[in-house]
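So the structure is just underneath, and the comments pick up after that.
A single protein chain has been removed from this complex, and every other one stays in its place.
Right after this comes chain A.
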Amino acid sequence: MGKKQSKIPCSYSDIDLLFQTKKQKQMEFFSKIEGFSEMSCEWIPYVRDRLAKYNKYIWTEELTRFVNTWNAHQDVRSKIALAWLFYMRSTQPKPKKQITRTQLRNYIGQCRTFTILLENDPYMTLVYDQLAKDKSNALYQLIQRFGAALKMEFTNYHPSKTRIELKEEVIQNSAYHAELLTNYIKGFISILTDSLNKFYLNLDQHIKPEAQELIATHAVLSGEILELLVKTYFVALKSDQDEYSEHLRRLKGSDLHSLSLDESLRINNGEGYFDAIKNLVDISYSTTLTDILDKVSQYSNNIKSSIDNHNPDKNILLETDKFLEISMLLISKASSPNLPTMMKIAENFLHPYFKSQEMEYVITTIQGAVGLLKTCSA
């Protein structure tokens, strides 16, 4: 019952043959590419060496086992990557989407974000897509293995379980484990960044080293790894989260009249900022770091747009005092469940490329507004 025969009769040997033929064709194609035959597979021993330096940590065992299954002599993984770079170079790539700067700004906001960088740089897009989405890419697989290793160490892991359940010892000593997890992830990002230049030959010619680290950071912080990070941080920040939830409950339904905002900025007691409120809600359900930062950027942009739309003839100076008060009002309206946790992750993993930029400023302001909720009366 419930099991249907496949419509296309196909044996395992047929599938093997299909893949062998495909591989043969790939090799024929790649052999025509300049630099193919000279290219060494030094990236595999390089990854092994880097992992060996971290061998006192449990997660490296799993990754080392995985990397040891790679055969350097028949490696086509990095050759595929080389072929992609060659293809990109020969076709004189243009940005991924032909969109205007204004359209992009409307979508992303005013801040410098990773998404904006991707939109403007096809090489970055290619490498990021391969690391974050291409299941056949060796580095993608390495990231997934790293995620699995973390799950083994921090959760009551079972393949049949879809929900992540933290181990009791992690919950009991959550601050320590949150710091440990942060360091593990940063360590792995460092290994991945260093390996990129070995995997994608001459990558430095196309992507600056700092951007390579940025790609690695955003590729790693997504999916299950981010989910585990959020869970661990949430437990570690329990007292902050509880306090925040308590203030949200206390202020529920209130229009926070204690704030010194006039109607031009209050905009129907915050209801006029529906896009910005939605951004705050969406932050809680983001599945990638890229997504979190995009929402933060959009939040700032949407506040300005709402004020502009509501006050077409006024000149309003949006200074930090007002931005903080508006944020307090919107946070109380959005009731985003884990905002302090998400902002802490954004702060801790904000790449130096965005430090001191508007992105960091908005994150600081949202965090400040969360902390100031306690000063509001209903």
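Here are a few things to note about the model shown:
Following the convention adopted for this analysis, a residue touches a chain if its C-beta (ideal position, glycine included) is under 8 Å from a C-beta of that chain, and two chains touch if they have at least 3 such contacts; residues count from 1.
The working rule: contacts and distances are computed from a predicted model.
Of "DNA-directed RNA polymerase RpoA/D/Rpb3-type domain-containing protein", "Rab7 GTPase", "Ras-related protein Rab-21" or "Si:ch211-168d1.3", only "Ras-related protein Rab-21" is the UniProt protein name of the chain excluded from the display. When the missing chain is restored to the complex, the residue among A:P45, A:P122, A:G272 or A:G368 that touches it is A:G368.
When you scan A:F19, A:Y176 or A:Y285 for touch with the missing chain, the hit is A:Y176.
Within the full complex, the residue among A:I164, A:V281 or A:I316 touching the omitted chain is A:I316. Looking at chain A, the residues touching the absent chain are 56-58, 110, 176, 179-180, 183, 186-187, 189-190, 193-194, 208-210, 213, 300, 304, 307-308, 311, 314-321, 323-324, 352-353, 355-358, 361-362, 364-365, 367-368, 371-372, 375.
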